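Missing here: one protein chain of the complex. Every other protein chain is in place.
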Amino acid sequence: MAKDLTLLLLLALPLLGFAVNGLFGKNLPKIMVGSLATGVVFTAFLLATTLFSGLHGTQIVHLFNIIDFDQLQINASFQIDALSVWMTLIITGIGSLIHLFSMGYMSHDEGYHKFFTYLNLFIFSMLLLVLGSNYFVLFFGWEGVGMCSYLLISFHYNDAQKGLVNSLAGRKAFIMNRIGDVGLLLALFMLLGQFNTLEFLQIGAAVQQNTALQGGAMFFITLSLFIAATGKSAQIPLFTWLPDAMAGPTPVSALIHAATMVTAGIYLTVRSNFLFELAPFTKDIMLYVGLATTLFAAFMALRQNDIKKVLAYSTVSQLGLMFVALGFGAYTVALFHVTTHAFFKALLFLGSGSVIHGMHEEQDIRKMGGLAKLMPVTHFTFLIGTMAISGIPFLSGFFSKDEIMAQALHHNAFAYVVLVIAVTMTAIYMFRLYFLTFHGAFRGGEALKSKVHESGLSMTLPLVLLAVLSVFGGLLNLPGLFFKGAAHWFDHYLSHSTFGLSEVHNVHLDFNTSIGLMLFASAVAIGVMIWAYLNYAKRGALAKEDAALSGWERLSAQKLYVDEIYHAAFVKPLLALSDFIGKVVDIQMLRNGIYALADGILHSANLTRKWQTGFLSSYLFWMIFGLITFIAYYILKLSVWH
Amino acid sequence: MQTASSIGTSLDFFLFVSFALFTIGAIGAMTRKNMIVLLMCIELMLNAVNLMLVTFSTYYGNGDAQIFVFFTMVVAAAEATVGLSIIIMAYRNLKSIDIDMYNQLKN
Partner (left out) sequence: MSLQIISIILGSLTLASALMVVLSKHPIRSVIYLVVTFFFITSMYIMMNAQFLAIVNMIVYAGAIMVLFLFVLMLLNLNKEMEPMNTKGAQLAAFIAGGSLFLVLITALKDTLILGQTYRQQDNSIGLVKELGNLLFTKYVVAFELTSILFIAAMVGAILLAKREKQIIE
């Protein structure tokens, strides 16, 4: 099949699933709804693999013109190149696994069809985002995923106990995303003003031809793009929505907030690499924001007690890591980490979903324990996910993190130190989570223990598949030390067919430094694993109750009070302002003011009314008076005032 | 028959008379309460204006002003007629020709 038809079909299928499930889903049997939704996404994945195998340079597929003037043309057109196809593979591949998982997870839910409708819409929007050939289609998809995120986070808005919390979380996510979107809009306008087009290829060509572009314009454009990425990819200061977004169902957290939507910011940056290369100052900002995010988020995860919250802060921290890589200009390295992170974070989230399902909606790890025997498959896959994210050697996470640390070591020693601390903390909190959940005695009470069961096949199959990917995912981009021939496959794949990336060369350290780096990282990871085993499994340390927390632990558990700070600094003044405007300006000034005006007119009308006395003599008097004034005016005008 | 000294009448005197007549008519219209006397004062004012027009026509040697006077008289005649019939009707309604009784248009 021709490539453009493949692409259009790829886009149309999730949209079709959305339409059918949305319109008729209520009346269809559940199995059909779920199979249809999963089927369209899986078919899209297969189509994407055909595109992947036949990939040859960059191809534009033009659909129709949106705006068509002489000076300005914006098209609905799509781009098939290495970057977009790879992102499509991740989205549809992991997406179909999560759809499969949801068939089992959400089977008891009333809004079953609604859930799959939103999921398909999300897939469609995300595909628009990554497949667009210009910033406009990207923006369309950007907004679409933001909306779907809102819909899905506040999915259980009717819940008796937590309905309000869910809705507020959805609203928070939407608003924070919106703040970032301002950046994207600004960047769009600036790009239009500078280049008169929004197409990636055209802008890239213009940038390459005109090497004397002003640094100032580039700085603002890239800064605005980075602000947009901050909103979507949960960097400081716009990250507090992501932990709150855990109020949504677990498949949503897995798909949107681990694997796909939050990587939109990274995608945007990689897509605009030729712009960022001209703005080194923005890259420095990205670097330091990423460093701060990864460090602080890891700190906050150390003492969280909700299984999903730990994973949420872990996501924020890992995203920070990706931005550190982007800050060094190592775009392919960042994308490699995006890929491996998608694998193991989706695995971890789905695993936690399985745990929550088995524990009958209990999410507090202080009430778990000893689940290793009760839920074997979940336990094993979760262990693999934990080891991957901590950087245990030869799993996928090890390779991607190692690349980033190599970049840091080469460019900026301070960054390297910070990264080491962050990686250590990552390993600590992940193993803490693992051991408290799966080892030791069950702490949730006997009644619950008898009901805990392993999840069904629809849930465990995706877990196993993702575990396999997490183990072998590192093969994509092996370091050049071993396997000289097959090394850095991902780097080559991406840079040969993505505009701008062929110019960028990642740093490769020499042999000794590389070995030393890898050994050090492995030592840290394995060391933490052993410490955690000794601490939690052997010694039986438990998560402390809230009252017993020490100073720094309280800071961590309370998320460094960031939410409270935001509330005091932004929300309260805004509410006070709107209160003021509502009560004072609206009621007193405007309403009373208009009433006063009307009253004034009424009064003056009453006064004027008395002039009509009804007596002829007074009328005559005023006529004569007017006549006198008239004549006097003309006399004065003609004689005195020349 | 002409002598060196001014033997003609001075025209500005007629103008003064006209102004004074007009003023007297105006004061009368504002002061009197009998409707018929009111109408007569209005006729007085009209005549004052006629006098002034004739004076100016004499000064400029132009006959147009006298034609204007002619038409003014025509209109005054028609207006007096109609005014008087209105007074008759008003008298029938309120049995009085006091102008201050007819103030229903007040306020």
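As written, the chain order gives the labels A and B, with residue 1 at the start of each chain.
Going forward, a residue touches a chain if its C-beta (ideal position, glycine included) is under 8 Å from a C-beta of that chain, and two chains touch if they have at least 3 such contacts.
What you are looking at is a predicted structure, and each value in this text was computed from that prediction instead of being measured.
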{"item": "Absent-chain interface as seen on chain B, which is shown", "value": "1-2, 5-17, 19-28, 30-34, 36-37, 39-41, 43-44, 47, 50-51, 54-59, 61-64, 66-67, 69-71, 73-82, 84-89, 91, 97-98"}
{"item": "Chain not shown, touching residues in chain A", "value": "617-618, 621, 624-625, 627-628, 631-632, 634-635, 639"}
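In this text, only the chains that are shown with their structure count from here on.
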{"item": "Centroid distance [mean C-alpha coordinates] between chain B and chain A, Å", "value": "94"}
{"item": "Residues of chain B that touch chain A when the two form their complex", "value": "26, 29-31, 33, 38, 99-100, 102-107"}
{"item": "Of all residues in chain A, those that touch chain B in their complex", "value": "609-610, 612-617, 620-621, 624"}
